[in-house]
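I'd like to ask some things about the structure below.
Here the complex is missing a single protein chain, while all its other protein chains stay put.
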Amino acid sequence: MSTDTATFAATALRKSREPLWRRRRVQFAAAVVIDLILVYVVWEVLSTTGVLPQRFFPDANSVIHRLGQLLALPAFWAVLGQTLQSWGLGLIIAGVSGTVFGILLGSSDRAYRFFRVIIEVLRPIPPIVILPLALLLLGVTLQMKLLLIVQGTFWVVLLQAVYGVRSVDAITLDTAQVYGISKVRRFLTIQLPGSLPLIVTGIRIAAIFALIVSIVAELVGGAPGLGNEILKAMSTGDNETMYALILLTGVLGVIITAVFSGLERIVLFWHPSHREVSL
Amino acid sequence: MTQSSVNPTTQVPTVPAVRVMGLSKTYGKGPAAFQAIADISFEVYPGEIVCIIGPSGAGKTTFLKCMCGLLQATSGAIEFEGKQISGTPDRLALVFQDYGRSLMPWLNVERNVRLPLKGKRLSKDEMRLRVDDSLRAVGLEASAHKYPWQLSGGMQQRVAIARALAYRPHVLLMDEPFAAVDAQTRMDLEDLVLKIREEFGITILFVTHDIEESIYLGDRVAVLGPAPTRIRREVTIDLPENRNQVDTKTEPQFGEYRRELMSLLDRQISSERS
Amino acid sequence: MTQSSVNPTTQVPTVPAVRVMGLSKTYGKGPAAFQAIADISFEVYPGEIVCIIGPSGAGKTTFLKCMCGLLQATSGAIEFEGKQISGTPDRLALVFQDYGRSLMPWLNVERNVRLPLKGKRLSKDEMRLRVDDSLRAVGLEASAHKYPWQLSGGMQQRVAIARALAYRPHVLLMDEPFAAVDAQTRMDLEDLVLKIREEFGITILFVTHDIEESIYLGDRVAVLGPAPTRIRREVTIDLPENRNQVDTKTEPQFGEYRRELMSLLDRQISSERS
Amino acid sequence: MNGVTTKTWRVVWELILPVALVVIWWFWSAASTNMYFPPLGDILDSFGRTWFGDGFLQHVVPSLRNLIIGYMIGSVIGIVLGVAIGRVGWLRWLMTPIVEYARALPPPALLPFAILLLGIGPEMQVGIIVFGVVFVVLLNTIDGTRGVEPTLDDVATVYQIPRRYRLTEMLLPAASPQIVAGLRTGISLAVILMVVSEMTAATQGIGFFTLQAQQNFNFTDMWSGMVLLAVIGVLANLLFAWFVERPLLFWQAGANAKR
Partner (left out) sequence: SGGNPGSLSGGLSAQSQSPGEQPFTLGAVSSISNLVWEYAKGQGYYSDQGLDLKIATADSGPALVTGVINGTYDVSTLAALPALVAISKGADLRIFNATSEVAPRHGTSGVLVAAKSSITSYKDLVGKTVATNALTSLNVLVTKMAVKAAGGDPSGIKFVALPFKSSLQAVAQGQVDAAVVITPFITQGEEAGLRNIGDPTADALQEGTSYNVVITSGKTAQNKAAAIKGFNQASDKAVDKLVADPDMIRSLAQTESIGVSKNDAEKMDLPDLSSKPVDVAKLQALADAAQQYGFIASKLDVSKYVITP
């Protein structure tokens, strides 16, 4: 889709000349700021009125203060890097393989039926439960984290891709068949783009899952990373650090989503939800 | 469409380009089953244009879809250029009635037209030439970089036609291809159809609701009855070659055919309604 | 369509049913902008049928969509029954050119037709009556329980028409509504349009590519030029009331109008192409 | 083709792979002395003992109850919020960051907070499940309702279809392929969260039993818990396919089927 990408780049350039408020990034940033203020106010109110007892749940200021301290530590960034490394690798593995298998299974009812039971058996197995086995086989390693992340996210992407393929308009597929378009090309130019709307949702969900699972793998399995720090803070009762880190994972989620939404607008420019409605 | 590498086929051929034998099609099973095609047999020879007319819901689209392997016929057989087919035959193109949905919304006009040419061992230049030629032929050269959802209905339909033309099929099936274009463009496109038949010797099956169009274009016109459909009558159109919009349509014979086909359709429909 | 609770409107009206003033429409912004409508002003009086013809891609669909508030006009104003509107006016119906996509695939034919009646304070019986009546009028009473994807193109289009009829609008906009139906059905539907105008005094704006159809149905025919479009000419059709397919179309005046409109369109298109 | 034999063949076809894998597992593990990978025979033994005895009432019933309640509540909230957020511009603008924010919080790390708010007991466990399911369904619903075919939207506008019918007859069905995908992902997530929610503060439940077995180095029991989770997953998905997916998406299957 390289030519198309060029077209988008052109569109994006054009967009930059739009008035400030019409730019999505500006709107998003504004919403983030407003939301932060809202959350902060609610949190403070709950703390001061005692709904959240301060002994067990720190107030907003001290958590923010703590987060500020953490951000200044170089060691903190190293930890964050470890979490993000496993997140990125795991997501790529699960995203690519889930998309490919999903489209293959979605376009062949027979293949789907062949693997159906196995998929349904493996899918709901919680990463936490297979953790000891992963630990045993792979030790506290990056591979162990990746195994858990892929187990936690592969199925999401796979399933969305299966549903995505099924939602591709039958007439576009008929067109491909009539014009003798080869299977490979059909996959790349019709089934993939046609099912992208659902796959993209799947990958967005998976991106967050992957983050959650890598943190859980660190928290429960002892791999280094943000989760491990949460665990340490939890076991010494250091609530400020614990909630500062949890707060941070949420922020990571927002950042990840912002990035993915941007990508999505590029890839799905043609879809009704992204067409530039020129009203 | 300025090239002329293929000789026009004018001699009488022996092997039919398409041969349909005892085709029938029933949708669904059990009590919900619906028989669309009762029994159709006929032949089309290379370079012929056969028009198909019939009431709405007769089974014309169903018939075309069976011919190109998109639907599995319930019984009967289809031969293409002498060989019985299963699946979609090579070098066949179909202009869908549902033109809007047959275009990929993620590709612009040019890339939609080019899509079927990919992987067909054409040089880049050849490909571009074909795409440009056929877009020009349907009057869309200025909209090559628009996306389908930025086009009017008639323009979308013309993109679908351009795609079929660029493909240079041996057999071209067209399902009400000019339904959404204006009168003038329609005439131009009709002449385009005659021209490409002349130039490339393409065999064409053409479904239309416009009786005059069917006479103007067709070597023969097949009239279908209401579902479950059969061929009620095949009318051979004996108008001079080198047809043109003004002279051909004013010939007295044209009016004759018009009346004949009209009454054929009319009778059926009133019998269906009674 | 057997009821006649509304009086036919025959006296000369003073307030136009629809009034369009200086309408223009540009899609997109900046260098990619495309002006579809340059400047359109005109009026339609209650009970009138105005046909709109023009080349493919002129801006006819865009115009209808602006009129019913689906698209925001770039400039200009629209009045319905004397009141300037923003948004969609009440009791207006549109038969979409994209008929296939305008039906809900999860509702069967009957429920598709009934959908707009819901929440309109109609009794169950009244609703059923209207749905049945309009399905019968388009000849689909036998397919009431089929789903849109089980219908032929022409049948889908007729469902869309039935939906508009059952809604009993004051103003009915139709965008090439008979493009996919056969000649005979088309004539029946044309007469149906005349009949409901007669019965309910509906005001109708009718986009078509069929010049004869526009003359047969219209009190006036507006000819649009290519995009960016304006009204090139409004031709008032002075044929006797009580039109019918055989007599009206053979009147010499009919031929006159036909030639006039043809040449109007023709000239535009050739000037566009040069 | 005979309808009965096709059906039989279908079932056989679906069972080839799982049966083959189980057989391989059986023989591969039969002589195992590794405490982490006990023989399949032992696992099935433990399965029968654990889940068909008192364990059924003690562990399976409360877990399933939490699972079902949590899943239902989560799905409903997800769909309702999703439709609202998907269709109302300013709401989407305002809510996107919060939704994305909350979604990224790892449930195990949230346990202390959940305990603080909901105490210990079924409410907390249901709450954790709801929290997870909501976001998956929500996201899919938002995307689904935003991608509705524009012509259908136009139909609703022109015919001034009242909001509630627009919702029930148009938006929800149009978005249903995507919503169903979300609901389906939500099932496995709910099972996972059921286990997570029983990590702490639980005294019963399938997850509790499984994690407890793991804590006690009872790997045979742990495997039998995993087998049960898998069985629940399969059954839940089957029920879903039969009672939700088929009736809801019949039109899509019909429109896209090769007839």
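Structure notes:
Going in written order, the chains are labelled A, B, C and D, and every chain counts its residues from 1.
By our rule, a residue touches a chain if its C-beta (ideal position, glycine included) is under 8 Å from a C-beta of that chain, and two chains touch if they have at least 3 such contacts.
Please read all numbers here as calculations on a predicted model, not as lab measurements.
The absent chain, not drawn in this view, touches the displayed chains A, D throughout the complex. For the options A:76, A:115, A:187 or A:269, the residue in contact with the chain missing from this view is A:76. When the omitted chain is restored, the residue from D:151, D:214 or D:252 that touches it is D:214.
For the chain left out of this panel, the touching residue among D:35, D:88 or D:253 is D:35. Where chain A meets the missing chain, the touching residues are 53, 55-56, 62, 65-66, 69-70, 73, 75-76, 78-79, 131-132, 135-137, 139-141, 219-222, 224, 228-229, 231-241.
Take chain D: the residues that touch the chain left off the picture are 33, 35-36, 111-112, 115-116, 119-121, 199-203, 212, 214-219.
Assume only the chains that are shown with their structure count from here on.
Centroids built from CA atoms put chain D at 49 Å from chain B. Measuring from the averaged C-alpha position of chain B to that of chain C gives a distance of 28 Å. Annotation for chain A: residues touching 2 or more other chains are 169, 271, 275.
Of all residues in chain D, those that touch two or more other chains are 149, 252, 255. Of all residues in chain D, only 10, 13-18, 21, 36, 93-94, 96-98, 100-110, 112-113, 116, 135-136, 139-140, 143, 146-150, 177-178, 180-182, 184-185, 187-188, 191-192, 195-196, 199, 207, 210-211, 214, 219, 222, 225-226, 229-230, 232-234, 236-238, 252-253, 255-257 touch chain A in the complex they form.
Put simply, chain D touches chain C in their complex at residues 149, 151-152, 154-155, 157-162, 164-165, 169-170, 173-174, 176, 251-252, 254-255. Remark: chain C residues 27, 34, 53-62, 97-98, 100-101, 139, 143, 150-155, 158, 176, 179-186, 209-211, 262, 265-266, 269, 273 touch chain B in the complex.
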